[in-house]
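Missing here is one protein chain; the remaining ones are kept as they sit in the complex.
Presenting chain A:
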C-alpha cells in the first residue's frame, strides 16, 4: 500500500496484519506501541516495592494485582507491536534492559514513600486513561484492540489510586502534609506526561496523518487539567504556584509551558536522567540474573507457566 493510500484510508481500526503497509507506517506504529509497552513494564517496576509497603492486607492485594495487570498490558502491547513485523518482543525487551528503549517520563523518577503511590495510580494513570481512551480509535487494529482491555483495567487502577489519595487526605495532619509535598514534587512531571507542546513534538504530524495518534499533546493535556485540577482540589490538595496555570473564560485550564523544565524532560527522553538510571539498570540486572532460565527453556513452546493469559484476541 502506498503511503498516500494509508493517509486517505486512515480511520479507526482501519489496518490489520492482513494489510501490506509501508515501512514508514509500521515503524511509526512500532515506536509508539513499544514506548507504551515499555512504560507498562517500567511503571510496574517502580510500583512493585509498594506491594510490600502497603499498610494493609487488602491494599497489598490490590497493589500486587495492579502490578500484575501492568505486566499483562505490557504482554498485550508487545504482541500488538510485534505484529507490525519490525521488531520482536525479545528485541524490545533487550533494548529496554540496555537503556535503548524509551518510556514515559514519570517512570524515570525514583519513588520512596507510600504517599507517592497515588501520584502514579491516580494522576499518572488518570492521564494515561485520557490518552488511551483516544487510542481505542487508532488506525492499527491490534493496538486499538489491546486498548479495550487496558482501558477497562486502568479504570480500576485509577479508583484504587483515588481511594489511597482520599484516605491519606482524610488521615492525620502528617499524612496530609506528606501527601501535599509528594504532590508538589510530582505535579510538574504529571503535566509533562503529555509530552512537549505540539510545535516541539517531533513525531506528532506523521502519527496523526496516518491515524495512529488521535489527539494532539496540547489537547490531551488541557483536557486532563480540566478534569484533574478540580479533583485534586476536592481532596484538599493545593495546586502549586509553578507551573502557572491560567483559568480561561470558559472555565478550562492552560499551563504556562515556559514554567516547566523541558531540559530535564528531554534528558529523560534520551534515558540520560541520572536518578532514573537506577530503575533502568535495576531492571537490567534483574533480567540478566534470570537469563539462565530463559536459556534453559528456549525453544520450549509451553515454557513459563502454561496457564498464562492469552491476548484478548
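To be clear about the criterion, contacts are C-beta pairs under 8 Å (C-beta built on N, C-alpha and C of every residue); 3 or more make two chains touch, one makes a residue touch a chain; residues count from 1.
Methods note: contacts and distances are computed from a predicted model.
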_Complex member absent from the view - protein name from UniProt, among "Tetrahydromethanopterin S-methyltransferase subunit D", "Homoserine dehydrogenase", "Amino acid-binding protein" or "Phenylacetate-CoA oxygenase subunit PaaI"_ = "Phenylacetate-CoA oxygenase subunit PaaI"
*With the full complex in mind, choose from A:10, A:71 or A:239 the residue touching the hidden chain.*
A:71
*Decide which residue listed in A:4, A:20, A:58 or A:250 touches the omitted chain of the complex.*
A:58
*Which of A:174, A:246 or A:270 sits in contact with the chain that's absent?*
A:174
*Touching residues on chain A - with respect to the absent chain*: 41, 44-45, 48, 51-62, 64-65, 67-68, 71-72, 74-75, 78, 113-115, 163, 167, 171-172, 174-175, 178, 283, 285-286, 288-297, 300, 303-309
